[in-house]
Every structure is written in structure tokens, then in C-alpha cells.
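A single protein chain has been removed from this complex, and every other one stays in its place.
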């Protein structure tokens, strides 16, 4: 809980869409849920639609609103700039905030090109501030347990990774075009979904050395809008598959698809070691599936439920089986960010790490285009 | 979102434990998430520990704090009193609030005896205010879907109900005594867990006509505290099972246990009709399992994921598969309460309905004690 | 494998329906799969339809055929009489075989009334021969593992049993009448399905002391045949539920229904102890679900796959995960029977035990009819 003697941390949020509201809720809930090292202030909310900014600011508890995000960035009482705008705007906004010496919390993907991402990383390094990118799935307490098991050697030496992030919102040819179909906006199944999985793979297993991949545009044209007769040509990937070689020696497969019917948020993976196997599916985010060798006759995959034994969970629910939701992963992400701002060691995704995710995705894209293995070190 | 021209609704919250914080979060998140018919104000927070009340009020965004709950109840700017204190205190607090003409939002169970519950119901009726009791599991959007299917006849005529609420926190004889082991505090597996299931059964299928039951104290003594050598005699039920006859003709079974190992929040049920079957488990609160007759060769239980098609869900997540958590059910409960305060028809559990739940539990307790069938109408 | 020096065991089989063929296959496969203590001979096959008996005898490898079962029973080269005819005929056939001093292997249920069952048990006792009744689900190797865990104390003291056997072949009012709807033929959900579950409950947990129950005829009339306009009045139970008190102190619930949509062979149970929980579903007959207390942070229900570690499995498959089928449970049942004939201690269901199952079912029937608790000792 907040005490009066704590330093103030002024938050400025840009964007009032679904993700903007998710950030607003997360900041509030982090304040109510955790003992933070700051007196957190929701200083300002910006949206190009000034009227909407004003209305949301009142409703979400922000002190003031702006129709021009640059005013928010230059506001001296804003210490942290949170960016939830369309992907194309991440670069100019983050660069301006870094230039102004502000900490930056940017939604994923970091940028719409590897070049941008590298420039942003360099700017962050120069600014010497805390940066974070919204790969919120990593903040799931049960993912924390998975990471602890892997790093603690409970699975033995890690030898395999199978990962797939599939959804079905572009499931057939009638699903209409959107900005997600444009490469210039970081669209496509690989960038939109796959990047979450690549971030997760790196979070749990570290660097990837080399990749081979295959991408496909299944529906080369889609209606301009739902039900429209106007068709737009599509060149972005509907599905991308890859082989991965990790620096730790593990081998495996990767998939991302936005047209696999039946899946709504199937960020899933299975990690095999010489002593056990674990698997996870974001569609059941409060569960980890674990097999441990060494229990002959009493062995079998078990379902571990999220619970207070895992850091972060107990702040929301007193007992296992009660379950966290998507929005609470966001609150945990914000908590980690604020801890980092307070100087406490942490494991969030900063701009440097997010750039590595972009680099890996770029390698996959190149491998698919050129139909050959690509070393990450060559990117 | 909140507009300035809306009438004010002043909330007073009593209790700062886990459930107190859950209420505080729920009020805030309801305000941020929904367009409410009120300008919601967190007016006052009360706790017998005045220092804690003050600290929590600051952290949770309440305007003032009280060490004496009666001050909160008599505060004219408080329109709604939320009660999250130990069960014994529900009665005096709710009665005082009703006496003062306030709307009341009381945690479950309504009271520690059927007599109290009846008195509270009568007082609520006389006061003519909105009352609600915290059976939050009913506010799960996917439970709303289940209710809609049942009432819309998708399962045909309902003929069976199997329900079980099991946890394992009292799983062995070393799990220590707590107030939950005292009948005077509405303890025991039936009251503590089973009442949730009875409320759910009534919510979905309506009145129960008659019950037969069996209760057992498996561990007749438990340590006074964890690890203590001092033993306390226990007479409360560790597990209770029952047969249910519903007024709609359905028959079935009921179980509640707090010592079934492996279960953490296993409020589960299966409802069978002449055209289909559905089942649910609170440990996977975002899923409904459904079988519909009439698809020969392509039939099978299917897993329906919570999603925006169900009322309430879309306010938290834009897409299915992203999942709500326990706390969001609380937010939905608060939303329904505020809607009711605004005069919008709703289906929340008011004092009259909560009294019926107590009555049903009382019938089960009597049936078990006297080893005979008991008609609810005789209670 | 069979050696020439082994004593001969002549098998006579009555009935050529599905279950007759299942027996024929089981005898043959037992011979091919196991080292038996006998030189097994398929001596004779009887069916009231003599032509069918002859044809099946040739196809199934029996030496001769009869249109009159009494000839088979009196054939001196027949040592073991297997009965797979309609329930009404179990009594006269088994009594004649016992009278002739033959071992008897009778399909379930043992008889169509408790009186018959008691007479058959007495006759078996007097004859001093080996008898078996076809509760084949108990011969599942993974059920053997469950029994071993329970008896070995791995679950601690057993405190709860929840069992349900549901199917849906009478799922709606258009499912036609059949002999299964007649009490005189041991019809109804309790006798037809529930008796399997009662046998299983006794097999795993032993005697039941007392029961309370509720039975219902959901569809009081059904078409005489599928699609017929002629309706027949039905008085048999479509569903029966009960509370069980076991002699070992465990309490629990029982259900049997033949109109729960979606279930095809849902003989399922969950057994709770002070140290763990196990559950099973016949629809996944090669799996056991187990939770063991005492692994904090690494606990969860696990799925144990049938495998060679369990007696009997390895005779069919060399590795776990390959799975036995329904018919192999029958082969295991026959193997146990032949072992018993060879004097090897075993745990099959003999007439005495099958009579106890009938007695328990009778108690449930009486408890439902009279709406009161019934002690088994009073039956």
C-alpha cells in the first residue's frame, strides 16, 4: 500500500482503445494490490480524439487529457510513458519519450521493422531509462513456475521445444482485410501472434542460433470489409512454420497461424528435457502440464493449478484453483515494471530483449522467403 | 463511462481482509469498465482496526475511514453498504444498514442461522431497498450462457443434476481448527462450500422440493493451530452428500467436501436434459462442456470457451480464449448490483433468494441429522 | 502355452449373440495369450436356433453344436458351462449346470430377482464348484492398480466414493421399449448399468452398510418399436441415485442413468482418501487419474496410462500407451476363471459375491420405493 513519504511516479498513457483501458486498469490495480515503491499518479491520458481522451480520463481516473500525445510526453510530471497506439506509432512516440528522458512502456511489437527496433534499443541504451514491452504472457505466475523448473534443472537438460500460437479469427477467406494484413504495420500471423511465442521461447530457453521456415498466404485475397464484394490482394503470411535450433542445444518446431479453426488464444508449447516434460496452453492459462521421470508405475502427466505458491498469484487470490484472468497478467506486468523503476532486479522484456525478438522473427521471415537455414548471427 | 450529470452513489465498505480488497477492486473496475447509471463514489472504509482502515482507505481510493462501522452506516453520503466481515457480523451490520435505509451488499453466507436470515429478509422487504449477497460464481458469463441454454430449452426438459463442490484445504487430520469448524460461525463443508453450489443449483434449475442427506465428521479432532499438539474436538461436517428433488422434476445428487485431495475450487455440476447435457467446473471457469443430441456420427461433448458472445465478457477481453479471472466475476457482480440500483431488471441474489439458500442448506442438515427425507416446505 | 500333458478343460457355451461371440473370442484368446493350467477344448455351442448354433460352432471353432442347451449341460466332456443368454434364462441354466456338477460362468446379472440369486448361490455352495459372473470391468489391469493402491494404503484411509454409470441409449422418449424396460427381466438403469458400478464399488471398497435412494421413470411411455405409434407403459427406472455408507466408514453417492446424453459407457468413480484421490472412467479404460498429497508446488491430478507394470496388460501389449479394448477385459476375465479352476487364488466375482451385488441393488430399490434409509443387513 501506498504511503505518503514515497516518491511520486507520474504515468502518462497514450491510446484509449481496448489496450489503453487494459493499461489504465492495470496501473490502478497494481496500486491497490501491491506495496509499490512509488506514490503512483495517473497524470495524463492522450488520444488523437481529444473528446474521447477527456471522457476516458475522467472515467479512468487520470488527472488530465490531451489530444496531442507530444504534450503528454513533454509534461514534466510524467515520468513514465505508456504507449498503446497502432504499431506504426510506437517508433515516433517511444523515440520522443526516450529523448525526453522518460521511462517507456510500449505495447508489442516494439516496432514495424528491425531497423526501427534497433534504433529504439540504441536510444533506450543512451537514455539509460527503464523500458518495457508488453509481452504480458510471460508474467503469468505459472509461467514463472515453468521458468523456475527449467532453470532449476527439474527437467534435466532441455532437448526439445514445440511451440504453436494459433487463432482462427482469419479462419476463412471471408474474414476481411484489416491493418493486420499489411506488412508495413507489422501484420501477419508471424508478427501478430508468432512474436508472442518467440518472446516466450527466448524467455524460457534463451537464444536461438538458427532457423528454417515456411510461410504461406492461404487466402491471397480477402473482402475489404466484412461482407464487402470488394476484394483486396493479400501477401502477408496466414501461417508460418519453422524449425528452431537453440543455443542451449535444444531443437524444435514453431508454428503460428491465424486460420486454425477452433483456437482462440492457443499460445502453446511443450518443452522436453532429459528428466521431464512440461507443456502449457494460454487457453488454460492457470494450468501447467508436467511429467517428471522417476516415478515408475505412478507416473503420468499431471495438471498443476496456479496457486499462491507461485509469485504474484497470491496478490489476487488467496487459494489455488481460483484463477487469474488475462487482465491480471497485465497488472503483473505493470507491477514488474514499477519494481524495475524502483531499482529491483527483474526479468521483464526491455527494448533490448524486444529487439532480439524482432531479430528472430526477421530471421524466420528471411528463411521462409529464401527457403534456407538462416543463422541469427547473420541478421 | 461516468458523466458528471449522473446521480451519485456513495459506497461504504466494511472489512479490509482479502474480500474487502476484492470488493474495493471490483467497485473501481466496474467504474472503469462499464457505463454505470451512477457517479460512483468510494466514500468510506471501515475496519475495527482504525489504523488499518486508514491505510487501506488511502491505498484503495476511499475518501475516509472509520474504526467503528456504525459511523459508516449512519453516514448520509453512504447509499450502499458492503459487508465483508466475518459471518457472525453479517446480521448486526446488515440490520443496521437496512434500518438506516441503505442498500446492502453482503458477502455469503447471508447469516449464521436460518432465523437470522429470515429476519434479514423481512427487514429488507420492509426497507424496500436493493440487497445482494455475494454468490459471485453466478455472474460468470459462461454460467449466463448455461442459464440461457437451459431456459431456452436447448437441453430439452431437464431431468438430472449432479453437483459437487470439493476442496482439500482440510484434507487431512493435521489441517488445523479454524472458525470454519464452528457451526455458530456457519462453518462446515456444507455451509462454507456447499451453499455456493446450492445457490447455483437454484439459480439454474429453481426450487428444490425435498432432500435426503448424509453428513460426516471425518476428523473428530484437529490441532488448535498448524503443528500444535493441542487438539480441539470437531463436530462440524467434513463432507456432506445429498439427494435432491427439484420442483421441475429433475433428480440428482449433491456433494460438498473440504477434504477431497486434489481439488482447489471444484464447484462443478452436470445438468442433463432430454436433448442434451452440460457440465461446468469452476476450476476451469472459462469453459462449458456441452453435448447436444441430434448430430449422429458428429456428436461428442464439446468445450465451449468463454467469449464476447456472452454478456459481460466483452467488457474485459475483446476475444474468446483470453479468460476472465476470479476477481472479474466480482466486478460483474458489482455491475449487476449497480444496474439493479439503477432500476434495471436483473438476476442477482437478493436477501430473499439468499434466505432460500439457507433454508435449503438447513433442510439438508436436518435430513442428515435425522436420516430421513425432508420437504423444503416443512422448513 | 498349452502342453499335451495338461488336463483337459471342456467348455460349453450357451448363446450366440454378441456376448456369445465375445466369450468364444475370449476363450480362444486366453488360450493363445496365456500359459493355462489346462488343455482348453471348445467342446460345444448351444443356441435355441440349431442352424445358427451349427454355423457359429464351425466359425468359432467349437467341436459340436446343440439346439437344446440341456444336451450341452449333460455332455460329460463339458466341464465348464458359459451362459450368455437373456437374463431370464440364467437361473434355470445355471441351476441345471450346478446340479450336473459343472463349473459355471454366467453373464451378469446373476438372476432376475434376489430370491433366484440366493438359490443359485446356495446351489453353487452345495456343488462346491468354481462359479463366476461376468463383471468384466473389474479385470481391467488399471483397475487392478487402483485396488492395489487402495489396499496398500497409498490413498490413506478411504473416506469418500462418488460413482456414476450413465449411458444415453434411452436418452429421449422416442427410444423404444425393449426387454430392458421390464423389471421381470432385470431391466432398468439400476439393474442394467448400476449393478456394474455396485460390483465395482464392492470390489474396491468392500461392503456397504446402508443406502438411501431415489428412482424415477422419466418417460412413462415409449414406442413399442423404433418409430412405432404404438406406445407401451413403462414403470422401470430411467435413473436412480443413491447415498451409500460403506462398512469401512466411507460415504458417498451413486448414480445410474440410461438417458444422460453424451455418455456411452460412463462407468465412472472417484475415491477419496486422507492421502489422495483417484478417479476412473470406463470411456477411457486405459487411464487412471491420481492425485497424491505431499508434493507441495508439484502436485496435481495425473493421468496414469495402462502399461506392462500392471498384471495382465503385458500379455496383450509390450508397452504402455498401446491400450487394451473391451474384449480384452473379457479375455482377462476368462483367464482369471481358468486360473481359479486350476486352484490358483484369485479375486473374481463368484455367485456369492454376485448375490451380494443383487442384495445391494435390492436395498437401493427398496430405499427408493419407501423413501427411507435401508440397512443392507435387513435385506
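Chains here go by letter, A, B and C, matching the order in which they are written, and residues are numbered from 1 within each.
Operating definition for what follows: a residue touches a chain if its C-beta (ideal position, glycine included) is under 8 Å from a C-beta of that chain, and two chains touch if they have at least 3 such contacts.
Note that the coordinates shown come from a computational prediction; the quantities given were computed from them, not determined experimentally.
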item	value
Left-out chain, listing which of the shown chains it touches	A, B, C
Touch criterion as defined above, residue of C:248, C:327 or C:346 at the omitted chain	C:327
Options A:23, A:41, A:245 or A:359, residue touching the unrepresented chain	A:245
Which of A:45, A:130, A:190 or A:213 contacts the chain that the document leaves out	A:213
In chain A, positions touching the absent partner	156, 159-160, 162, 164, 168, 171-173, 212-214, 216, 218, 238-239, 241-243, 245, 251-253, 255, 257, 259-263, 270, 272-277, 291-293, 299-301, 371-373
In chain B, positions touching the absent partner	145, 290, 292, 296-305, 309
For chain C, residues in touch with the removed chain	1-2, 4, 18, 21, 24-25, 28-29, 31-33, 55-56, 58-61, 167, 169, 263-266, 282-285, 305, 307, 316-328
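In this section, only the chains that are shown with their structure count from here on.
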item	value
Contact graph of the chains (line, ring, star, complete, other)	complete
Chain B and chain C, separation of their C-alpha mean positions in angstrom	42
Interchain centroid distance [CA atoms averaged], chain A/chain C, Å	54
Per-residue multi-chain contacts in chain C, two or more chains	292, 299-301
